[in-house]
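Report on the structure given below.
Below is a slice of the complex: some chains, not all, each in place.
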Amino acid sequence: MTDEDPFAGFTHLDARGRAQMVDVSAKQPSLRRAVARGRVTMRPEVVAALRAGTISKGDVLAVARVAGIQAAKRTSELIPLCHGLALSSVAVDFEIGDGAVSVEAAVETVDRTGVEMEALTACCVAALTIYDMCKSRDRSMTVGEVALWEKSGGRSGTYRREP
Amino acid sequence: MTDEDPFAGFTHLDARGRAQMVDVSAKQPSLRRAVARGRVTMRPEVVAALRAGTISKGDVLAVARVAGIQAAKRTSELIPLCHGLALSSVAVDFEIGDGAVSVEAAVETVDRTGVEMEALTACCVAALTIYDMCKSRDRSMTVGEVALWEKSGGRSGTYRREP
């Protein structure tokens, strides 16, 4: 990047800095996969209640899973420059740890562009849903550490985040 | 919370742990406001490019602002147990810092329930949009520290997060 071309490397900006969808017409459909993870940090007694609730068939995580799956399918409505993609698989899972619930979303498509935004969006919306369902017990929760952990398929090859 | 009633305090779960929307019919409409904040952490050279890009009229933050505002209005479609609310104001703003872009969303309504989920959703979607528009330069960015900072109006009074 130089001063002369401040947008070099930003594929979502044209030479004058204007937003654009990347043209993927010339790409071939291929299997693409992305995995994203995030965490909802909360007070220990809420984690404990959530763990107990899960044991007792509470719906918190089931609702958050549905919300994440549905959000993945609507990513292109939320993130303005994302392409609409036919997702062939979306899985959202949770792990109740110490002081936090971890969220993992894995998304697959057979299409012309990658699904990292779909995985990240599923993660964020599932996390926000957990926040919503627990907020009457703790308003100080935070959603954080939302990141891409794996991306494969497509020309750019496989990416794996280092822990 | 006791073993006998594992869902006490979770207003989104009934006595058997099943998901429910909170019934707000009996509440009176009143002015309610919420402010949420979050951060997109990225490599220094991307922050620098973004800062330069902003100076050069790049659309990154303008697009992210629109995405956040639109997401706030659609919160009840994303978060399953949220009520649909007529938002009277949504403002999304950014601050380019060292190694991160901060996002702040402030939402107001004159309605029967609060807008913290709308503010948090606006924050997350604006942050994800920044990720999307910069990901060709840095896949290792993280969205984090998304939290409620202020909530006022309604019966439960004013909440302010301690820094």
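Labels for the chains are A and B, by order of writing; each one numbers its residues from 1.
Please note the rule applied: a contact is a pair of C-beta atoms (placed from the backbone, for glycine too) under 8 Å apart; a residue touches a chain by one contact, two chains touch by 3 or more.
Just so you know, these numbers come straight off a predicted model, no measurement behind them.
Undergrad: Assuming the complex is a homo-oligomer with 2 chains given explicitly, what is its full copy count?
TA: All together, the file's complex is an assembly of 6 copies.
Definition applied: only the chains that are shown with their structure count from here on.
Undergrad: What whole-number Å value describes the gap between the mean CA coordinates of chain A and chain B?
TA: Those two chain centres are 15 Å apart.
Undergrad: Give every residue of chain B touching chain A within the complex, in rising order.
TA: 1, 3, 6-7, 9-13, 16-19, 38, 45, 49, 52-53, 55-60, 62-63, 66-67, 70-71, 74, 77-82, 116-117, 120-121, 124-125, 128-129, 131-137, 139-148, 151, 159, 161
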